[in-house]
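Here the complex is missing a single protein chain, while all its other protein chains stay put.
Right after this comes subunit A.
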Amino acid sequence: MDLDPDEVFRDDDEDPDNPLFQERESTKELAVYLVDASPKMFNTTCPSEDQKQETHFQVALSCILQSLKTQIINRSYDEVAICFFNTREKKNLQDLNGVFVLNVTEREDLDRPTARLLKTIDGIEEVFMKEIGSQYGIVSGSRENSLYNALWAAQALLRKGSAKTLDKRILLFTNEDDPFGSIKGASKFDLIRTTLQRAKDAQDLGISIELLPLSSPNEQFNLSLFYADLIGLEGGDLTQFLPSAGDRLQDMKDQLKKRMFKKRIVRRLKLSITNKLSIDVNSYALIRPTLPGAITWLDSISNRPLKTERSFICADTGALFLEPSKRFQHYKNQVIKFSGEELSEIKGVSAGHLRLLGFKPLSCLKDYHNLRPSTFLYPSDEEMGGSTCIFIALHRSMVKLNRFAVAFLGSPSRPQLVALVAQDEIITAGGQVEPPGMNMLYLPYADDIRHVEELHPDPDIAPRATDDQVKKAAALMKRIDLKDFSVCQFANPALQRHYAVLQALALEEDEMPEVNDETVPDEEGMSRPGVVKTLEEFKLSVYGENYEEEEAGKGKVSEASKKRKAISETASQKCKEYDWADLADNGKLKELSVVELKYYLTAHDLPVSGKKEALISRILSHMGK
């Protein structure tokens, strides 16, 4: 798992998506988490899984913590700020009332997340009331407007960098759908107007404002009261914005989690359906393996990072190269040279498009037709109006007819056939589980498929399970059924451990954290009497009785060990034919051949390696002489 520079600079052009999921600094995002800390956030609770009540404030914080943990691993160049509003204390550059920007040492207010920040957020709840405090910031009679102040503080935090190259976002957590509800008369109108203007100014500067509303079971968050205007939603968008928020806390958490990150387009592709008709689709990497970050070499004395310099040296003359421009391959005792242009021409079998070749029934897509994680496609009308309409029509036809499309993807590094499988939208109480669109699966070529099943053919007929055995196996499957299994329900224990250790070391904690491995089987469940019974029945059915003893007997005596045993037996017999003590005393050992000497060594389980002298001295020392 360690990434050495050699590996980083691998010649082989890797996964074409690679640079895109290893986020770079240039695509970083600046985000301000703006959390309402009004008493209402602390008073409203929702029941969690284990019947404990969690306040909305806790929900918001745990979502933020979760997303920061992801960010620090995956996209550590992103910069974040945590800002509470409706607070008693104030802490912000403009010294605005009711706004508190949370920060830790060695960090600017808007900066990359650090281990210490995570830890502080984790513990903020306990000290919140004492150190920051909560109070309603908008009360009648006062001219204060905490929401306005919060937006302004957030905007100021996001001043750095150009909006053209950076994504700037404000993520607003609140459960108050009518922040100015308590105000009456003209001043209410005024407050609303200035607040909306503030939000609009921020948006004009390229800052997007995302609302993450928390609603309680008996009181749905009503967007149209105020926030629809603030985030600029119109009629149609409204319904789409809040898909049935469930009563369960987990559902709400899921929903918030999904909205925390901005969708990033991997590539814009042209899908040519016929020679005359191409539509635009965007591709998204929804599933990519997360690897522990690359290592950096440090000077062990100063702990300062080292610069890696690569140099090319001619193996024949030792001369230094800047960058060799040609590659070669030995072939037929010749050195065949290729220039970069030639190689790219060879690989350029199709210009960077996705070309539809036809359709096949889904049954043609086998389980072994897979090489890499899939890529998700969603249409875009941005440059080519009408693309979405065609995409939806094809999508519906493919779902209806149970077919998938075969297309050729002319990517520069590995042009290949892909399957486009239409995926219908799946929505549960927790929100969208599967987005609607097409999944692009990378198909292997004949050269990539191995027929390993056929390696060990049975000369007669391979044994097959009988109906009874199959029935017993089926019973087992009913017993050990993971009903609500969802792909990706497990955290990667290696990765969790990796980052837990790093976090502990970064914070200079002494104790190494214990990380729970969620992937181990449920021993307890497996040892329930019912399960054990079915397991035993299945075992008896396929293995018969006495399996264990037979296996144990078989396992010990392999071919090689049999042979070894035979050799040592003959050796000990031959060994008896000599009077070793006599030979040794008279110095006649050296008159024996090596083969003869080895009889003794083998019989006494001594090493038989080395020259004759070594063998003799080994024998002598074994005899204690």
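Points to keep in mind about this one:
Please note the rule applied: a contact is a pair of C-beta atoms (placed from the backbone, for glycine too) under 8 Å apart; a residue touches a chain by one contact, two chains touch by 3 or more; residues count from 1.
Operating definition for what follows: contacts and distances are computed from a predicted model.
Candidate names were "ATP-dependent DNA helicase 2 subunit KU80", "RAB31, member RAS onco family", "DNA ligase" or "Elongin-C", and the UniProt protein name of the unshown chain is "ATP-dependent DNA helicase 2 subunit KU80".
Touching the chain that is not shown, out of A:Leu30, A:Ile279 or A:Ile616: A:Ile279 (per the contact rule at the top). Checked against the full complex, the candidates A:Pro39, A:Gly181, A:Pro361 or A:Gly610 give a single residue touching the omitted chain, namely A:Pro361.
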